[in-house]
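For reference, the structure is listed below as structure tokens.
One chain of protein is taken out of this complex; the other chains stay put.
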């Protein structure tokens, strides 16, 4: 239930088209559903502006499918991250129109319900081919949250000409998500070239002293370019949510 | 030199009011000045949208004063962070109209040159009185970068009613900077209550297993609220730059 | 053998109903049994007030079953934590009336022998559905150790209204166990709302910079609310033992 | 303002002895006072059962003295931890009857207002003479919070006979605080001998691989005795608050 | 080839019973054999007083078997640590008289060649049943290196009476190896009770903040009892070698 | 009070030369003296074979002097480690015959009471001139504990010929203490050349990634030579105690 | 495409043998090829002097095979590191003449295209048999990059005579790569014996406190021999590239 649905409901009540008890009944279920193993938080869309998203890791295929079924039933878009093929097969039985994005391991459905949120472009840049999984999680999330998204992949600093020959793409973005593992230097280099917000995502790509992404995380936190902000290792989803919140300011401002 | 100054210069040249050599001469000095111990990067304002800022720590009072003198001479606003009283005394000799902000340890001058950049409000929230130094660094920076700023201090989660009784302030912000040390829980709690971008700043406040801010940093990176982004420990300045870049999207959008 | 059984035995001896040799024989076996691969410490119940508990991890199903058989034979309640299905199947052959709690991975038997220990309520609060396994280990342990237990699950700070709408449950508890992974902020928020002892259990739920529970552990150790105490990561059992020792003070006091 | 004062106030109002405006006025100031650099939280006593305590580290002598003056003016007991001699001298000017405890670096006043909270004995045990500072912080705090306190010092496991010859002291305690640095083994040994709650405080005493108390902290978190709970390194104050909350259950129960 | 074999060989040569070339040939092979994937260092026995030992982890069963065959062929005792059942099956084909010790995962052969090295008793003490694997590695190694060995198992500090009732065993040892995981407190307690050398072995037993044995390792390095020395985590073998070198001083001294 | 003094005392009592009360009185004071801020543990000499040693760090000069006075009064040798010049000046006033060893920062007195404990030679080897402080702490301690000591300094592996040209010194030692900072490689190299026990002491010498001695500590724990044992960073004293306990086996054996 | 191929192409164009469009077409494909999941960077050979190398870990066999096919088609040598048998089988279908090096897990092809780059000898030294995998990765890489390579294996410091008896091999090298796990001491010992550049490779060989190679890494970074440089843990490939760049200076110099 998003803000528009809620307003419509309350106006119906004001016009006497539905009773108080009906409103209460709808709102009660509309906000939070008890599934036994989880409370589906439909209120989140109202409070934070985005629907609840399923983090599939650590949940069984049956659990993910059951939550997905309730989300779709309430007319929200469906987004499940860190899903396996097994999760998808279970979800598809509950939500036949669901799609699986194997690169990003994301399940989506009800894409037609997505409403444009921000006017700007969200650009997702990644350093190497191994970072594409995390980058795609960011892309699909940002698209499902109503943003225009473009990709600029495999432009790590080992061959900086690859990045420099794409400064036009950097120039037209409203927000940039930079995804990089190993030494994570790409975040600083990109941020040094642009004036828009840059959200950096360290990835666990690397070995030995990369310590599962700590090297990239520290590099991004210590960027010599002021204003780079950072999310958790491999958290493409979180970066996309941040970028969506930032990009949404366009709409508000122009309204 | 900001974008407007540059455009004016080039239009003068197009109209034949100044020669090519004059343009080149102006641009050459206008972009980068070699002081021996530092290259003052006047080009940054054009490239990233904000003037160069002096990080005073590790520089002598004389060095900070000399850089400050050149920045002011070029008609930029002056912002020097992590300054001591000694830095300020030296700067004031070079730039008599400079001000010192003891809480934030920031030196400013040419405040009249500040141009409003974003339409929204930047709200700076902090957990305890010991976090105020870092919070003030964020506030003064955000103000000097052209933002409207409000403060909500000493609202840590130990007494959550202090925060909950101020939800109206949270509601009117376009971007929120949350500053917290110790367990850094405030970032998650605030972000759970709003739909706008939240930039979290861990501080080194604490002792023992706070490990100089690592506890708060990790808490913020692992926030259960999607979309919280994080900057380095005690980096109030960086958070303000990020917030400014985000808030500036308003202006662009409404233009 | 608990204190009551021991007193009865010694009084029998004083009344001449059994000989000295009989007492010695009973006590010798009653306190410690050598199984070859383990010394079953029946003395613990007398010394610490709780029966010996089997930590199943790293023990074979046959070993757990053999220890279980001896514990039950001595008339103690049976509690085996971190058990797999395979452990349970072996135990059930030795102790047919044993039960398996799949959420908490705990095996119990002789539940009828549980004696109420404390008058107060032990409330177990957890942040997310992924923390339920650890929370249930705490619940089952606390119940088997003679406490009244209630659960308040999935009330993480991302949607703080879920917690605030349950302050009545918080108010009636004598001891509260807070189970949380990721940034572990729930412990501070709960402790800020109540005046009773709070035992915090960090969980290994999370990824990247959660470092297997270190983020939550540090957050809880650095809580801005004084008096929060902490146990090891994922140690629901230990938290329940602490809560039981605390809650038992009621009985003593009222005696 | 504690619960009793509040009840009295409201009953006066019910009996018509004071007006509504007077109640509001008293409550407004009675709960929270804005000092500019701090909000004094008088509400805490009501909510958590203990008065606000001043953490002096990082505050100037003048600030500590000003907060102390307000606390005393409101009729609360005064407790300021981590104070220096300079803090004390400033406080004594504002609160002439203040006392300084040099071992624990604690300032107290209004000791006559302390009300007995728990029936049990709080026993504070420490391993070596270097741990006495932290142990004393725990003792003075527990005393000011209304507990009977006894000390058992310098009983580290290097000479375990020192501890074993004092088991009678262990036996009569309702709660035990164990303070130890270096390898922190004392917590496990004490907890293995008793059935009451044990709160462990690691100290930063040690050198080299003690890493400022991490060795003791980890030892305590990994205690082989179930139910040991742990607070932050050097946090004698926090341990005493936890012990007070535990010990207070006696009073409630017997009431 | 040990020192005695070498002396005999050289005396033979002095008496003209063998030629120089024969000596060189024997010594050349006798000291070091090139197996392609390894240089078997028969010289070690001469230099360090103990035969070469096979660390099986990371080697294939075939490789371990081949090295074992050469060691036995040269008349040395065989000791292979960290072996799996598969390693043993391969070794037994090459060395039919080999034995497997499943608790310690050690393979031995030629036990009849073991010569008593030290007059004293090596006592191996361990804290819990989970530590027995590492303790047994120490025991078997010490026995194969010519020491009298006794075991004192499952005497962790949770029930310190188990240790204190065995002080007679502690008293008769010449060297004590203490094996403990979790908080590793046993090393300090044992060392506080005796005057002989104590070698401490931290084990990886534990979970959460035990960090794979780091907690125990740090505890042992920070022991409040002077003179405790420490080996690597789970290194029962290394502790036994150290104990053997220490115990051998008896023989030398009495010679 | 050492074992001989105790035996003499008890034989006196058996012969009726002193009364029971006199024995008790002597033993009571002879074992433990309460100084208020410390319990002087005269019993340790009996239990562990060495007198109590003062760790001066964190104690005031007056406290060290007072403890020293009692130790000397009881006829024990005096050894105070980590002492400053100020500690020494205070001690000298209480114990005029005390000596200060500035390299090792050790204070000694009553050297004439030292009794030879072990027959063997304790050799202390160090890597660089910066390690000499720790090495000297080991030397002076070992000497005061009754060992013959020799020094082999500045033989780090950067110039391995310096070590290899001193193999004769290595050969005659009964126990070797190796003191090294930075990469700590010397411990492995020395241990590879000898068959006697090697106790390794990492030092905090180094910078950057030496992390205050962690690099050397890890290197020593991971030595590829079996049987190297390790003490805490900079713990020359502890290494000497271990070496003394080892070396003492000679005496026992020959008795 | 290497520098020679490029020069030839451009001279052809200058002589009018090919058109501008043809040059552009060739260069466009010759420098970078878009495979969808990767941009093959043929430009690297020109810019850095070595062909692009495939890091197989995290890529599917099909992906590695596809990249390999393009590399070979462009006439470059093929080098794929961290390959499994499955990778090789897929590559062999695309590039029938490919070879697999099981010790180093490297796939190579087009070995006949290797051009000698440096005049000097690259010597690869390793400490133990478990380090051979990483050492071989360095050897095969160095050979494919045009260097003469020799191996000196299993010469760890536990038996330093093995190294000292091979100083002639050390003496003839132009660059030395030292590969060692555990305490990593070999790097310092080798570097102390030679005057040529030494590149150190820590390996993850070890257990417990080796922390997956951190112990060796720290040891090498803290070498007491000045001028040792270090690469990432297990990075034999990177060490060989560094050695190749160093050795190539010979050729340039003599040109």
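Of note:
The first chain written gets the first letter, and so on, giving A, B, C, D, E, F and G; residue counts start at 1 in each chain.
In this section, a contact is a pair of C-beta atoms (placed from the backbone, for glycine too) under 8 Å apart; a residue touches a chain by one contact, two chains touch by 3 or more.
Quick caveat: nothing in here was measured; it's all calculated off a predicted structure.
Contact with the omitted chain, checked across G:18, G:113 or G:249, is made by G:249. Within the full complex, the residue among A:62, A:114 or A:157 touching the omitted chain is A:157.
Where subunit A meets the missing chain, the touching residues are 127-128, 156-160, 164, 182-185, 188-189, 191-193, 206, 208-211, 214-216, 218-225. Mapped onto subunit F, the footprint of the missing chain covers residues 129-130, 132, 154, 158-159, 161-162, 205, 207-210. For subunit G, the list of residues touching the undisplayed chain reads 47-50, 53, 119-120, 174, 192-197, 199, 217, 221-222, 225-232, 237-239, 241-242, 244-247, 249-254.
Going forward, only the chains that are shown with their structure count from here on.
Centre to centre, using the average C-alpha position, subunit C and subunit F are separated by 45 Å. Centre-to-centre separation between subunit A and subunit F, using Cα means, comes to 62 Å.
Multi-chain contact residues, meaning those touching two or more other chains, occur in subunit G at positions 158-159, 208-210, 214.
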